[in-house]
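The complex appears here without one of its protein chains, the remainder shown in place.
A, B and C are the chain letters, set down in written order, and residue numbers restart from 1 in every chain.
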Amino acid sequence: MKILMDLCVVPQVEGVSLSPYVAACQKILDARGIKNTLHAYGTNIEGEWEDVMAAVKACHEEMHKLGSPRVSSFIKMATRTDKDQSLEDKVASVEAKMR
Amino acid sequence: MKILMDLCVVPQVEGVSLSPYVAACQKILDARGIKNTLHAYGTNIEGEWEDVMAAVKACHEEMHKLGSPRVSSFIKMATRTDKDQSLEDKVASVEAKMR
Amino acid sequence: MKILMDLCVVPQVEGVSLSPYVAACQKILDARGIKNTLHAYGTNIEGEWEDVMAAVKACHEEMHKLGSPRVSSFIKMATRTDKDQSLEDKVASVEAKMR
Partner (left out) sequence: MKILMDLCVVPQVEGVSLSPYVAACQKILDARGIKNTLHAYGTNIEGEWEDVMAAVKACHEEMHKLGSPRVSSFIKMATRTDKDQSLEDKVASVEAKMR
C-alpha cells in the first residue's frame, strides 16, 4: 500500500532553533532512498507504507539520540485505491485548475 | 518505544456522515486490545509503536474495504524518553494546574 | 458561522512540562465562556468562528507573555451548513454505531 505523507517532527529541545533536528530527519529520509520534498512547514513523503513508517520511527529515535526527551510528530497522510498519485501529480492537478 | 497518539481517520465517501467509519476504526482498536479514548475530534491511543502503527494501517485497509477510495489520517503523536506518561497522566497534569 | 475545533497549543519552552501552559489556555477559554473539553492531546472547542479565533489568538499572546518565544498550534476544525452539530453529537453518533 502506497502512502503520501506530510511529516512535521518537533523535538522538544533547549533553545529555539529546530533546523538542525529537521536536517537530521531529512538525512534519514535521503539515506533510505525515500522520495521527499522539504517545505517550510514539514516534509512531503511518498513511498510504501512500511518504508515510510520505518523512516518516521527512525526520525523519532534519532531525535532522542540527539538529546530530545520528548519528540512529537504531526502527520497528514493518505492512501488511495482508485489511482496511483504522486506528490507532483497533486500539485500539478491544482495548478492546472488555476490557469 | 511507547507512543501516545491522537488519530483522526477521514475516509472520502458519498454522503456526509462519517460516524459509521469512525466506529469501524474504534472496533479495530478495541479488537486489538489497544488502549484508546474516543473524543469529538479523534481518538487518543496509547501503546507500543509497532502495535499502534499496525492498527492505523488496519484502519486504512478497513476504510478501503468499506468502499472509500481515498483515506486520509491526521495524526499527532509523541514519544518520550524521560518518563512513562499515560493518556490519563496528561489530562490530570493539566487539571491539577487549573485549581 | 459555527465552528468545531480541536486545538493543541505547543509553546517552545525550557524544560519538558507543558501542562502549566495548557492550563493557562484552558483558563482563557473558560474565562471567555467558550465551550470546551480537554482531552489528552488537545482541547475540543465549539463556538462562533470569531469568538473561537479570538480565543486562539489570546492563547498565543498568553504563551508569549509567559515567556515562550515560539508558539505553535495544531488545529483540526470544521464548519457545516447541513446541520447544527455539537461536540457531544459527534461522540454520540459514533458510539451509537458501536453497539
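Note that a residue touches a chain if its C-beta (ideal position, glycine included) is under 8 Å from a C-beta of that chain, and two chains touch if they have at least 3 such contacts.
Since the structure is predicted, the reported quantities are computational estimates derived from the model, not experimental observations.
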Among C:Ser19, C:Thr37 or C:Ser73, which residue is in contact with the omitted chain in the full complex? C:Ser73
Suppose we count only contacts with the excluded chain; which residues of subunit C make the list? 1, 49, 53, 57, 60-61, 64, 69-82
Sites on subunit B contacted by the missing partner chain, in the whole complex: 10, 12, 14, 16, 69-70, 72, 74
Against the chain that's been left off, what residues of subunit A make contact? List them. 4-6, 8, 16-17, 19-20, 22-23, 26-27, 37-42, 44, 74, 76, 80, 82, 87-88, 90-91, 93-98
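Just so we're on the same page, only the chains that are shown with their structure count from here on.
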Compare the two sides of the subunit B and subunit C interface and say whether they are made mostly of the same residue numbers, over half shared, or of different ones. same
Between subunit C and subunit A, distance of the C-alpha-averaged centres to the nearest whole Å: 25
Length of the line joining the C-alpha centres of subunit A and subunit B, rounded to whole Å: 19
Could you grab the centroid distance between subunit B and subunit C? Build each centroid from C-alpha atoms only and quote it in angstrom. 18
Set of subunit B residues in contact with two or more other chains: 74, 76, 80, 82
